[in-house]
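Heads up, one of the protein chains got dropped from this complex, but the rest are sitting where they should.
Chain lettering (A and B) follows the sequence in which the chains are written, and residue indices restart at 1 in each chain.
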């Protein structure tokens, strides 16, 4: 992994872990629970992907830097949560960067492990949203990603761009950047305009 | 896999995915969340089994037909949920067919991967009920299968018939049909007669 990609990857994990740590503080977990929830949120998506493609032990367990980052993020969330809550809208924007990065790296890793394009796009999406789903399950609520705003769909769109390029034989670093940008732009627009996917009507 | 078995397998996934999609509509998920919950319900049991026996990537990720069927079922649930709700009792009967099929194919796959008969029967049961458990966890409720009616037990019974036959050396297609039938008949009788397993008494 190139140094730039490593830094981006760790930055994405940091932001995801922050959101997990904040959820832990709000659920009145103790400091240790906050750290665990931060790590699960930051690393969970990649771990689920690695389990499903058979890349065990998961990459994040094989490199101590991937374990240190969520701990630091969790401590930051624990200590500075009032201040973080005030800038939560900005955190949501950084979160979009993480989402864009993870959906692409996740899809590409699945392709490298020989999965078909359709499955690779889904695993890219899972890499992006899996941590948040685990966070919400641990906090005892229906995963936010299933209920609100365009989040998983943005991840699926970014992953699909990468997968289509790969299948067409013209995957390259700039394509990865483009794919991540597609995800990030969709997500930021959805945040800004409060876009919603349609809900079913006529519920009794 | 024979064409007949493939069709049956996809039909079982379709019915399971319908129940997941309906749960999503009732949880007021948007259309994308409904599709995700449908896929998780239809494919989750087999994916859990494949993870536990080391068959990665899971079979359903390696074949696009297994990914298309839950999407179609989810769209049907999203669009036609009022009508589906009215015929839900009939859906429960089709669901029994899927359960019977999955508990047998799940147990046999575990045996083929070298698991002992006891574990294979459990994995057959897990294949049948796992998707519904994931559906209920995502929807934030105690899994129905743990609480109500004879469901997992029917799957265990069907899986056990297949496992005993395999251990005795007389496994054959007709045994698989018989094992699935055992599960289906128990489940349909339990549905019809509202059979319940005993609950513990004397709760304070």
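Going forward, a contact is a pair of C-beta atoms (placed from the backbone, for glycine too) under 8 Å apart; a residue touches a chain by one contact, two chains touch by 3 or more.
For clarity, every value in this text was computed on a predicted model and none was experimentally measured.
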item: Omitted-chain contact residue, chosen from A:73, A:138 or A:155; value: A:138
item: From A:56, A:87 or A:167, residue that would touch the chain that is not displayed; value: A:56
item: Residue touching the undisplayed chain, where the options are B:70, B:124 or B:143; value: B:143
item: Residues from chain A at the interface with the omitted partner, ascending; value: 24-34, 36-37, 47, 51, 54, 56-58, 61-64, 67, 78-79, 81-82, 85, 137-140
item: Chain B residues touching the omitted chain (full complex); value: 51-54, 113-116, 118-119, 122-123, 133, 137, 140-143, 145-148, 150, 152-153, 196-200, 202-204
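The rule we apply is simple: only the chains that are shown with their structure count from here on.
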item: Chain A onto chain B, rotation angle from CA fit, given as a multiple of 5 degrees; value: 120
item: Distance from chain B to chain A - Cα centre to Cα centre, in angstrom; value: 29
